[in-house]
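Yeah, one chain of the complex is gone here, protein chain that is, but the others are all in their spots.
For clarity, chains are labelled A, B, C, D, E and F in written order, and residue numbers in each chain start from 1.
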Amino acid sequence: MQRPLDVLGSSTDKKIIVRTKNGENIVGTLRAFDSHINIWLDDAEIQGESSIKLGKVLIRGDSIVYISPGQ
Amino acid sequence: MQRPLDVLGSSTDKKIIVRTKNGENIVGTLRAFDSHINIWLDDAEIQGESSIKLGKVLIRGDSIVYISPGQ
Amino acid sequence: MQRPLDVLGSSTDKKIIVRTKNGENIVGTLRAFDSHINIWLDDAEIQGESSIKLGKVLIRGDSIVYISPGQ
Amino acid sequence: MQRPLDVLGSSTDKKIIVRTKNGENIVGTLRAFDSHINIWLDDAEIQGESSIKLGKVLIRGDSIVYISPGQ
Amino acid sequence: MQRPLDVLGSSTDKKIIVRTKNGENIVGTLRAFDSHINIWLDDAEIQGESSIKLGKVLIRGDSIVYISPGQ
Amino acid sequence: MQRPLDVLGSSTDKKIIVRTKNGENIVGTLRAFDSHINIWLDDAEIQGESSIKLGKVLIRGDSIVYISPGQ
Partner (left out) sequence: MQRPLDVLGSSTDKKIIVRTKNGENIVGTLRAFDSHINIWLDDAEIQGESSIKLGKVLIRGDSIVYISPGQ
């Protein structure tokens, strides 16, 4: 039986993109997540015309629309 | 007795469209869901003038307006 | 003793209109609902200048403003 | 000891106005309510330059700003 | 030990102003409140260039920014 | 072990500023707070080009972005 959060379980230490409700795309390496879908990324940056480097970041689950590890 | 989430139960491994609160339509193959209506799609893309490929994606339930498997 | 959700209980297999918080009116045949007011419609379409056919759809309760079976 | 929901308890089968968070005023006859302030109205219509008749309607409590039976 | 809701407890049957999240100021006489900060006002009106009389009104707690009995 | 709400515990009877989600800054003397971060201020006013005096005010916790006692 698969569950949606398995998407995250199989992406640990891989690069993912997080889309936030305020319309930003944050890219980084997934280090940890919890049942609220709070996300810890390393080497994160906000994508845009000129990217903004964040480094380590904790993203609150309830600010997130979707999360994608790509293929 | 039918329940609303049966719409998802009968759509596993089928193509569905997810409408998010920020106005995007994400199309992909349903792999898993849970009681919060968190959704795991494969081969997902955001529909628009030019589609954006996401591949595998986890969509948070509370960001979703509706989900449709079509006919 | 009547309860608000009786409006839905008496509308099963009838045509209803669902108004969502993002301002769309979705019309379809009510198949099932639950205590969160998640709604399963069949033969659904989004009303507008040109209607958009959805077919079967699951609408999340917390995206809904009101639901009306008409008379 | 009075409680706020007594406003609804004393308004059953009377005409009330419901103000929703998306800025609409819905007028109708109160048939039932619950602790979430979900509301069932009969003979409801959305007030505006030209009123829109809804007939029977279930309004979700968390979409409501205020409810008034008038005097 | 004082608690924030004591502001309401000491304002029963007095005139208060309620600021809602949609930017309206509703003035009226406080009759009752509960732990969700649902508010029952009598003789209420919405302040503005031309006030709108509501009479008796139930305001949902989660639509409220602040409540003030003035001095 | 310090906790975030200690910021409020050490500010009782002192002047604080409360930033609300609708963009207003409310300044006043903190009288009480609870675990929901509901706030009771005395001698409160809304800051702006011309300040608006509120006197005593109860601010709902879920309307608040941040609270600062300054230095």
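We take it that a contact is a pair of C-beta atoms (placed from the backbone, for glycine too) under 8 Å apart; a residue touches a chain by one contact, two chains touch by 3 or more.
What you are looking at is a predicted structure, and each value in this text was computed from that prediction instead of being measured.
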item: Positions on subunit A contacted by the hidden chain, ascending; value: 20-22, 24, 26, 31-34, 38-40, 44, 54-60, 62-63
item: Touching residues on subunit F - with respect to the absent chain; value: 2-8, 17, 21, 23, 37, 61-62, 64-71
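In the analysis below, only the chains that are shown with their structure count from here on.
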item: Subunit F and subunit E - chains in contact with each; value: none
item: Separation of subunit B from subunit F, taking each centre as the mean of its C-alpha atoms, in whole Å; value: 41
item: Gap in Å, rounded to a whole number, between the CA centres of subunit E and subunit D; value: 18
item: Residues of subunit F whose C-beta touches two or more other chains; value: none
item: Category of the chain touch graph - line, ring, star, complete, other; value: line
item: All touching chain pairs, where touch follows the definition stated at the start; value: A-B, B-C, C-D, D-E, E-F
